[in-house]
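This is the structure I have questions about; it appears just below.
The complex is shown incomplete by one protein chain, all other protein chains being positioned as in the whole.
The block that comes next holds chain A.
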Amino acid sequence: MSGRGGRGGRGGRGGRGPPTNGRRSVAQNSVPWTMDSDIVLDGKPSERFPPYNIPKAAPLSKKEEKQVSYFLIFREQCQDSPLYTQARTWAQTSSTARTYGQEQLNKRYGQITKATVDPFTAVPTYSHKFQKTPRTLPNLGSRPFAKEFFPPELHATLDGDDEPSGPATKRRRVGPKTLGLSNITSYRTAEEVFLREGQQPPLDGGANLDKALQLLNTLEKRNEDGDEEAFLSGGDDDDWVKNNGEDDEDAEAEEDDQYEDDEDDDYNAEAYFDGNQDDEDYDEGGDDGGDYF
């Protein structure tokens, strides 16, 4: 016999017999309470979440702090640029986390449409005028491109002429295209608006509040003079797209485009309704539809 039997004296645990035999004999003889009659058993179940020493990352060094803020500012600027598409069509609440194959993956997108809009928040209210309409396509027409480095099939798109309904409703753009520089210069945690760059936010809120009040005072004074925009660096959102004042409408048109299924449609219901723009009473600019020709 090989040395595998080990403790052969007590019924040969790994021996020839069926395993249940072995286990029973172990249970009879060698469990703690038969050997030690005074033992107090701790019958409690083990803790579900035993204390665990969570490793914590070291606090950021000054350099890292700077790197992260530069990245975040960059991201802010990117998201403010005409090339950014804000719209998300990916529904978070999809049932399965796993996808098999491209088809299922594709189905995850396109979930947020007009059909899935939340009826409780979709009713137009006053505060909607402060919400930006998410763009579903980048606003390529507003800025210049070095077209020789794009494949020819994209050239029309770069001009902003890539409209589904063909050249008939083509929008004429006025003025030269300019490359706008972002006005966002800081990643705004709320403190930063009131503090100078580089200054650490104070720990107590009192000083902050003071500053805020002062700022509001100056703001009011300035408001009388009428150059609020220059004073508050952020806030105005159309510095990217200079010479075309059709910002809002653009976004809207593009949003509509997303929900169109087919390219050439002779009955375009959305265009029918959007044509007369009467329902745009909360639209800030008060466009008169003069951009359509």
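What we mean here is this: a contact is a pair of C-beta atoms (placed from the backbone, for glycine too) under 8 Å apart; a residue touches a chain by one contact, two chains touch by 3 or more; residues count from 1.
The rule is simple: contacts and distances are computed from a predicted model.
Chemist: Please identify the absent chain by the protein name in its UniProt record; candidates are "Transcription initiation factor TFIID subunit 10", "Large ribosomal subunit protein uL29m", "DNA-directed RNA polymerase III subunit RPC3" or "Protein fuzzy homolog".
Modeler: Protein name of the absent chain (UniProt record): "DNA-directed RNA polymerase III subunit RPC3".
Chemist: Going by the touch rule given at the top, which residues of chain A touch the chain that is not shown?
Modeler: Interface residues of chain A facing the absent chain: 2-3, 55, 57, 60, 63-75, 77-79, 81, 83-90, 92, 102-103, 106, 109, 127, 130-132, 136-138, 140, 143-146, 148-154, 157-158, 162, 164, 178-183, 185-186, 188-191, 193-194, 196-197, 208, 211-212, 214-218, 221-222, 225, 227, 230-235, 237, 242, 257-258, 263.
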